[in-house]
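A quick write-up on the structure given underneath.
With one protein chain withheld, the remaining protein chains of the complex are depicted in position.
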Amino acid sequence: MIVAQRKPLSEIITKMEAYKKIIVAGCETCVAECHAGGRKEVELLASQLRIAFSQKMAPVEIAECCIERQCEPEMIEPCSEQIMAQEAVLSIACGIGVQQMAERFPNLPVFPGLNTTFLGTHAKPTQWEERCAGCGNCVLDLTAGICPIARCSKSLLNGPCGGAQDGKCEVSDDIPCAWAEIVERMTKCGKRDQLRQIIPCKEWNTARDGGPRRLIHEEAAP
Amino acid sequence: MKSGSRLEQLLARGEFVVTAELGPPMSADVEVIAKKAELLRHTADAFNVTDNQTAVVRMSSIAASVLCLKSGLEPIMQMVCRDRNRIAMQSDILGAVALGIRNCLCISGDHQSFGRAGKLLGHPGAKNVYDIDSINQIRMFRQLRDEGKFQGGDPVKGQVPLFIGAAWTPLGDPVDFRVIRLGKKIAAGADFVQTQGVYDIERFADAMKKARAEGLHEKTAILAGIIVPKSAGMLKYMNNSVAGVSVPEALIRRMSEAADQKAEGVAIAVELIRDIRKIEGIRGVHIQPVEWESIMRTISDKAGLLPRPEIPDA
Partner (left out) sequence: MKHIIVYRCQQCGGRQKLFKENWVREFVLTCAGQLEPIHILRAFEDGEFGVCLMHCEPGACRTLAGCQAAIRHVKYARQLLEEVGIHPERVKTICCQPAGDLHMELNLFLDHLKHLDGHGSAPAPDVSERKKA
């Protein structure tokens, strides 16, 4: 899933101050899962904004809506009448949802209320962790299902580097050394000797480095 | 000869080689290099020129290496994977060779977050390059030199004489994988290897035993790293915070109890060199007097490493 985090409230307030009719638009999928932009978060943020703007004696109407998946144009439609009646949209979906809103409502200023961060998983209670870098050429079978591109700070294909200490990355104690974990899991499966093979250079043209990507699926035509 | 460098020639002759380090300045000041060169001249056979070490911007390794050459020192240009993609790396190697550089040490490089430390702001927001890792970097340079081909497959005209180096952290985490990784670097084409600083002779000897069991000491020249300690505080710091450096308690105690810690540091370094020479498979030492270039001559002298051997002009 896509993981995002709400922007600092002060940043949101500064950006939205100029408008008198704002709608907070959430998304019920990924950002709801990580408690950043779902229905509850829409209600709470709208409430905070009402309190904040009333303190400034600024009469602002804050509306609320929540879209099942803000990245799907058809799903935005049911809320479109409500949205078009506003002066500005504060989208607390991921960056994709924000862009869909901007595309659907080109005459309305659309503001991102979240910072979209990574593709990850709910690794443990209260904690989401990055798992996938979207490199476009998945070779997870070579590294016991642990992605060195996303989970090694240096994206090494033949790690670990000399910076690992006590199973942690040199960048931070919060980051496990991905290669220590790969070596451990490969060893447990009796496959450690496979790591003697040099994994050749990554070709980054399938990743974002090759330019923005697209996928065409003729079979998916309506 | 792969490169004809002094380092390569001495190793080929079976000499016990000595390398040292020269850190470029955080400026464009050529005088700094010239002064360090004076302190280091004839104390070692070749000198590592670091590449934006700890992600702090310094004069480039290639430029500083050329200045070393001008001062009569043989450089070992270091090139990290953090800042350059494969295009820039190959380009810089062609340039380096064109300017007379013959040795290159291939390393991953500290993450850019390291640049923000102490009083320095660094550039923690810099884009993370790491296009290829050090093992693929070694392989790429070997391909340039031995097959006359760029990494992408295009041919290279002419020779690219280069003596390729790698780093080894024998006591790094996870310890039992480190010899395997050394093997990969050698298979990729590492002609020589410099280790992280050794203080625990016993544990290092054990790692060397494992390396010898795989015949690695014969496929490459392993040079043991010696970091010259200045104080007990420095030893404690390295033991706790520098990955792969393990300092025995007894050594820390010895340093704490010394009347003159700097003199003790010199003595410790000299003893480490003496003990490491006894380990089978060690072909030299890489001495690092951190922020203390002036002590290099004393160390080389006391360790019986002077004078350095001559290379007759061809």
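Points to keep in mind about this one:
Order of writing sets the labels: A and B. Residues in every chain begin at 1.
Everything below uses one rule, namely that a residue touches a chain if its C-beta (ideal position, glycine included) is under 8 Å from a C-beta of that chain, and two chains touch if they have at least 3 such contacts.
The structure presented is a predicted model; accordingly, all values stated were derived computationally and were not measured.
The chain not shown here makes contact, within the complete complex, with A. The residue from A:T14, A:S47, A:S80 or A:N137 that touches the chain not shown here is A:S47. When the missing chain is restored to the complex, the residue among A:K21, A:H122, A:K191 or A:R213 that touches it is A:K21. Only one of A:E33, A:E64, A:E130 or A:E184 touches the absent chain when the whole complex is considered: A:E64. Within chain A, the residues in touch with the undisplayed chain are 9, 21, 23, 40, 43-44, 47-48, 50-52, 54-55, 57, 61-64, 82, 85-86.
The criterion applied here is as follows: only the chains that are shown with their structure count from here on.
Of all the residues in chain A, the ones that touch chain B in their complex are 153-167, 170-172, 177, 180, 183-184, 192, 195-196, 198, 200-202, 204. Those residues of chain B that touch chain A in the complex are listed here as 81-82, 86, 107-108, 110-111, 113-114, 128, 130-136, 139-140, 151, 167, 169, 172-174, 177, 180-181, 183-184, 187-188, 196, 243-244.
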